[in-house]
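Note that one protein chain is taken out, while the other chains of the complex remain in position.
Each chain carries a letter (A and B) given by its place in the written order, and its residues are counted from 1.
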Amino acid sequence: MSVLSTRSRSSETGLGTPSGGMVEVTGLQMDYLDSKGGTFTALAGVDLRIPSGEFWVLLGPSGCGKTTLLRCLAGLEKPVKGTVRIDSAVAVQDGRVLLEAQERPVGMVFQSYALWPHMTVFQNIAYPLTVGPRSRRPDRSYVETRVVTVMEAMQIGHLRDRKIGELSGGQQQRVALARAVVAGNKVVLFDEPLSNIDAKVREQLRAELKSMQKEFGFTAVYVTHDQAEAMDLADKIVVLDHGKIVQVGDARDIYYSPTTRHVAEFIGTSNLISGTIEVENHDEAMGRRVASTAIGNIPTEVGNLDDDVIVSVRAHDWWLAPDSPSATNGLAGEITSATLLGHYSDYVVEVDGVSVHVWADDLPWAEVGAKVRVGFDQSKARVFVK
Amino acid sequence: MRLSLKTCAIGAVSALALAACSGGEPETRGAIPTLDADLPASSIVEAAQKEGKVVWYTPIPEFGISDVLVGFEKAYGIKVEVVRFPGNTLIQRYSAEREAGQVLADVMHIPETAFFEDSKDKGWFADLNESEVPALANWPQQFIPDDHYVMVNTQPIGITVNTDEFDPAEVTSWDSLLDKRASTRFAMVDPTNNPYYLAWLRMLEEQYGPEFLESIAAQSPKKLDSAVPAAQQVAAHESVLMAPAAVSGSLALQNEGAPIETVYPEPTVGIEGYVGASADGPHPNAAKLFVNYLLTRAGQEVLNRGYAASPLPDIPDSIPMPEGYTRADTAAAIAEKKRLLGLIGL
Partner (left out) sequence: MSTTLLDRTPEPELESTPRKKPLLTFRGVCWIVMAIVVFLILYPLVRTALGMLGIGTDAAQLGQMWATFWQRSTLTMTVNTVLAVGIAGIGALAAGALFAWANERTDARLGFAARSLPLIPMFIPSIAAAVGWVFLASSNAGLLNVLIRNVLGTVGIEMTEGPLNIHSWPGLIFAYFLFLTPYAYLTISSGLQSLDPALEEASRSSGASAFTTFRRVTLPSLRPSLAASVLLIATMGFALFSIPLVIGTPAGIDVLPVEIVHMVAHEYPSNKAGALGLSIVVVAVVILCWMLQRRLVRSGGHATISGRGARSAALQLGRWRWPVRIAMLGFMALTAALPLLGLIAVSLQSYWTANFSFSSLTLSNYESLFDNELVWGGLQNSVVLAAIGATAAIVAGALITMVVESRRSKVTQTLDGIVKIPATLTHIIIAVAFVVAFAGAPFYLVGTYAILMLAYVVLYIPQATFYSSAAYHQVGRQLTEASATSGAAAWTTFRRVLLPLMAPGLIAGWSLLFVLITGDITASSMLAGTHTPVVGFVILDLWTSGTYPRLAALGVLMTVVASIVVLTVMWLRDKLRLVL
């Protein structure tokens, strides 16, 4: 279905997958003036291309620029450099804003849902169809039909005349989403909409969101700092750090193959141990290049000789066994902390002067002070140059 | 002067107001005398009646106004619109209007001569002649300072006392001002309010020497902005006496039954009232006719009823000129203003 629809087209026809809904960002830079008069760079040259119909998550710690990026897409922030294209519309060209927020074909779901308390559910959802240039506004019957259609699709048709204050968290999410898509926006932006919700309800809402996106096929750009949420929802995760994109990939890529120590540090619980690149046994001819660390030598192609490196091994890639005089596997250590976290336990083991987190099943003998042997799968270790 | 009459319809207040607004005949304090039979008619009566109205700027007390209004209207059928403010305010207002190119007052009535003198070359006030203002013929010459303004009455200055504290009969001279009972309980009307208060101070100094004024200062007089608040202080016994006092300040209180009375030690001066008619005012003929009315015996009776003295002899209900009344030299008094004020500690 083409974006260039004529006025006479009815909303019932429409076949095939929606085209459009693609988001492209080139060289985006965003600076703020901080309180001391200097500039703080929130986005330092971001390039991104989100295909239509996918669910992409912007992930990173506070201050990484993910929310700024989202708001630049929405038009709520104005970048100093770069280009933003949404569908086939150019919103920002080389730092010049061509489309204001209200002119962009995007919908947005806010952290607080931002439903207007003085309007009913129907009025909230119908709002995008009743604003904008007069010549473009559809007539009343179209609005009525369209809003009802969308509400039914989200199973909130019965809430039509309710006031916002009477809705549950889940219902509010659906109303907010309905409002975001009612005008036919193929791109919907989400600004951490679940961060204020209790943990149990959050999972449920997440599932609903995921299924609605699949069903309706809009492109979702979702911001969160919660990595579990990112991994649950995303087709692709964009990890940001200090205003730059450090990695784009699906959950598996991010988790198992982090490209930088920041990604490794942010996703999952990793042990980060410092080391140096050496030649094993100092055997220049036959020796492998390894990262020499307190937990052993890890073969690696990364970096140059004598570089300082960080080696990352996930906590659950370690094994834990009781120490015995005959044990030869792994490294000797002592448990300094044991915490039950549900179906697994987090043990902190001191090995050769470093403390290592080991996730393992709950072991009754593994108490604080117990002598243990620990080891890890070398193939799972990642090496990053400092 | 008002912004809009539509706001009359605000709340319950309007009911009360409408009743008051649409009031009936203004009350008079006494009978209205007929116009002097022996005076020739003014040449401008008809022209004045055609104009139908005259605007009178005056500082006389509120109770004194309605008799004059009713009297003039009875005599000629012309309505009088009154704008009542203290003399200084009237001067400010008239001057501001003139400077803005407006003339809103027909008759200017103030207790000073300097304003009329200063405005002579500006031509603000019309010359008065006997054909238009026939009552001038009977008016004592010494009360006509110039062609364009006339002294119309005088309010002798005395001491107003609280009768619970002082027996009026015992107040025979200005020495009563130095009475022990009046220490810190002396209400003094701001002498800069009009030149005649300053002239009164000068008279006291001439009669009794500057030490007299210094002794007044030693009484720690309380300075009040005008006669009415001062009189109220005395009526409430917050102060025991008030000076310089014209009876007009306290007459209303006296009539309400307050223990207050005014006495006139000798010698004394008075607050002289002067009138002029605006040249090229909104109702120039009615203005001159009104001035004429004020100078007739009938007009003098209604104007001075109960509180002022007339230059004409034997006007009923007026205050007799006190023994030892002298016309004040206001120019000299104004020149010495700073020194006189310094002596009494203000």
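The rule we apply is simple: a residue touches a chain if its C-beta (ideal position, glycine included) is under 8 Å from a C-beta of that chain, and two chains touch if they have at least 3 such contacts.
Everything numeric in this text was worked out from a predicted model, so none of it was measured.
The shown chains contacted by the absent chain are A, B, with contact judged over the whole complex.
Within the set A:23, A:42 or A:129, the residue that contacts the chain not displayed is A:129. Within the complete assembly, B:237 is the residue of B:98, B:237 or B:337 that touches the hidden chain. Checked against the full complex, the one of A:88, A:269 or A:355 touching the unshown chain is A:88.
The chain not shown here is touched by just one of A:72, A:183, A:221 or A:264, and that residue is A:183.
With the whole complex as reference, residues 1, 3-9, 11-12, 14-18, 21, 33, 74-76, 87-90, 98-108, 110-112, 114-118, 127-129, 131-132, 135-136, 138, 146, 149-150, 153, 179-181, 183-186, 189, 215-218 of chain A touch the missing chain. For chain B, the residues touching the absent chain in the complete assembly are 1-4, 7-8, 10, 13, 16-17, 20-21, 23, 83, 85-86, 88-89, 91-93, 95-96, 100, 185, 222-229, 232-233, 235-239, 252-253, 256-258.
In the analysis below, only the chains that are shown with their structure count from here on.
Centres computed as Cα averages put chain A at a distance of 89 Å from chain B.
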